[in-house]
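Handing you a structure now.
Just one protein chain is left out here, and the rest sit where they should.
Chain IDs A and B follow the sequence of writing; residue 1 opens each chain.
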Amino acid sequence: MTEPLKPVYLEDKLNEVRGDGHLSYRSSSLPTWCPGCGYFSVAEGVAMAFNRLKVPSKDAVIVSGIGCASRFPFFMETYGFHTLHGRTLPVATGVKVANDKLTVVAVGGDGDAFAIGGGHIPHAARRNVDITYLVFDNGIYGLTKGQTSPTSVQGFVTPSTPYESHDRPLNPLMMLLSYGASWVGQAYAGQPHHLTDMIAGAIAHRGFSYLHILSPCVTFDKTEMTYANLNVRVRDLPADHDPTDRMAALEQATRTGTPALGLFYREDRPTLADGMADIAMRATAGIPAKGKKARG
Amino acid sequence: MGEAIHNVIIGNGSAGNGAAATLRERDPDCRITIITMGSLPFYNRYDLPRVFRGCYDWREILVHPLSYYDDQNITLRRNSRVTDVDGRKRTITFAHNETMHYDRLLVCAGGQGYLPEELSDYRGLMNGFNSFEAAITTYKALPAGGSMIMLGGDMIGLDLARTLIDTGYKVLLLTNEYTFWPHRIADDEREGFINALKHMGIEVIDGVHPVAVEEGIAGKPARRVVLDGGGEILGDVVMPSYGLVPTAEFMLGSGVDIERGMLVDPMLHTTDENIWAAGDVCQIWSAEDNTYRFYYGWNNVRLMGEVAARNVTGANETFKGLDDERLRIDKNGHLASPFWEY
Partner (left out) sequence: MNRKGTDIQFAIIGSAGDGTIAAGDILKRAMARLGYKVIAFDIYPAEIRGFGKCISRVRITTEQAYSLKRHSDVLISLDDSYAIPHVGEVRDYGAVIYESSPVARLAEGGHITAHIKPSQLPYGVQVRGISERATASARSRNIVVLGYLAGLYGIDPKAFREIIAAKFRTKAQAVTDQNTAAFDAGFETGKAVFKLDDIVLGPPLHNKEAEKTTMMTGNGAVVRGCIDAGLDTFFGYPITPATTILERLAAELPKHGGRVLQTEDEISAIAATIGAGYAGARSATATSGPGLALMAEMLGLSVMGEVPSVVFVSQRGGPSTGLPTKTEQSDLNLAVFGGAGDAQRIVLAPTNVDGCYRTAGKAFEMAEQYQTPVVVLLDLYLSNRYETVVLPDKNPFSRNLDKQMADGGAGYMRFADSDDHISPRAIPGQEGGMHTVTGLEHNQLGKPSDLPENHEAMNAKRHLKLEAALRHPDFTICKRFGDEGPVDVGVLGWGSTFGEILEAMFAAQDEGIRCSAMKVVMLSPLPKDQIAAFMDDCGTVLLPELNYEGQLANLVSGALGRPVTKLTRSTGSPMQVEEILAEIRRLAQARAA
């Protein structure tokens, strides 16, 4: 059993990280999240991952949608684009296609990603555009004060579902695995060091990386996705889990009662930029389209 | 409400149009369709020599304004060649594979210029004058002051000849038995009429027999008529003028009697109760002469069309041709003919 988290104070943090150098990635704007929100760990994790991977600030672009998670770019000293609800991935794709040398990280909450944004995810995955998608899943709509979300538990009582919600929650990990994402992992804000490692791994991966981050909303969800509950339920992926085995990853993802943390699946395949470079080469050489490719 | 009677007229000449106008007058409700192989609305074929007097636009020789057809509710089917008529089924078949039904049929298909068999190989080198297109083609083929070699010289050809002389061209006439057709000339009258032709300025060449027509050699006139027994005549254009034969072949198998032309009674009715004929295409029974005979000339054909149309619409009128059909010489010593009145 892990220790209960202590509140984090800025001065302590500053002392801890001053020698590290990752502070340069944080902007002078202080996050506006509620104290105890899991997103603080994510912000730290991203800054530390950039630092570890030596990504220059000027080459980093953080793209967000609408929601609590989406305030993210303001708190980072990088380029950022705070876009519209659900439209993070296509904007991020446009940034990356325009300049492939940029490191593009898309962030969003579970509503931004899986309600209004749900239609864009499969296409980012199947294009294998080389961006990182961090989804902060708190199973609720925090910014608009606590309505149910696509990952909320069934029967959730919220201001928009006073008689309990009817809908069954989506399984984001199964979805991303079946969309063919080339890197799928899960982490937990309550394990910040592991979270940082996972973020670094996701950014380092060449291709579309999806990291699902379980992150409690301390203000509006006092009963379901709390630190207390998650601390008990989360586990690591089995030591012998083969991240190249998609069926094994899917099987792990079905076990929603005990969310597994770690790298579920990884494959290396040509990115969108690789495909476009190939098209450019064939177009300028006058080579007609190749024969029909195999399906799926 | 019963469907209107469909009266179909084959032929867009003076007979056919005379018939159409009369039909419309007597039956305002019937459907009238005029069928022609030609491409133009009605113009008077007898008027074509005007082409040599500055009339090059077909719009100027039309008899009716173009609005006539709409105003009179007459349908004009051009470029339409009839290949078959079935008298029993009362259908007409066109070369373009369309079938038309008629209630009453008036055949006014007229006649075509006759060309003797021996000269048929040379048709392509000779010029006709039986349509606007042929007339313009002939006009363009004649250089200023040029010469036309006319073979035969029927009254249609001689009418053209006098216009040609009048407009500064030369005409060389090779005479034969068709000269002065359809007039029948007694032997003792012939010399007088030939002299009248010479008096009109036509150069008459008697007693020669053309056997071939060839292209002229470079630097010489465009045409060369080869004569029997050697000898040649040079000119710019060669025009056969051997009288008309009725255009009746398409009526074979329709059920009506045909000799050279379509045989009709004095009321212009054929042996088929729904088919009449008028104009150069038909031969009318003459009790007087005890034979079927032709009537020519604009006055005759126009009148035939009108009589036939009246009979189609219930009348019982007998056609009576011109009283006087003789060829004459006028006070100037020029030829004069009732067939030249139009």
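Brief remarks follow.
The rule is short, and it goes like this: a residue touches a chain if its C-beta (ideal position, glycine included) is under 8 Å from a C-beta of that chain, and two chains touch if they have at least 3 such contacts.
Just so you know, these numbers come straight off a predicted model, no measurement behind them.
Contact with the undisplayed chain is limited, among A:Asn15, A:Ser29 or A:Gln154, to A:Ser29. Here one chain is not drawn; of B:Glu98, B:Asp121 or B:Glu341, the residue touching it is B:Glu98. The omitted chain makes contact with chain B at the following residues, 39-41, 58-59, 66, 68-70, 75-80, 94-101, 133, 136-137. For chain A, the list of residues touching the undisplayed chain reads 29, 57-59, 61-63, 73-74, 77-84, 87, 89-99, 101-102, 119-120, 122-123, 127, 272, 276, 279-280, 282-284.
Everything that follows uses one rule, which is that only the chains that are shown with their structure count from here on.
Work out the mean CA point of chain A and of chain B, and you get 96 Å between them.
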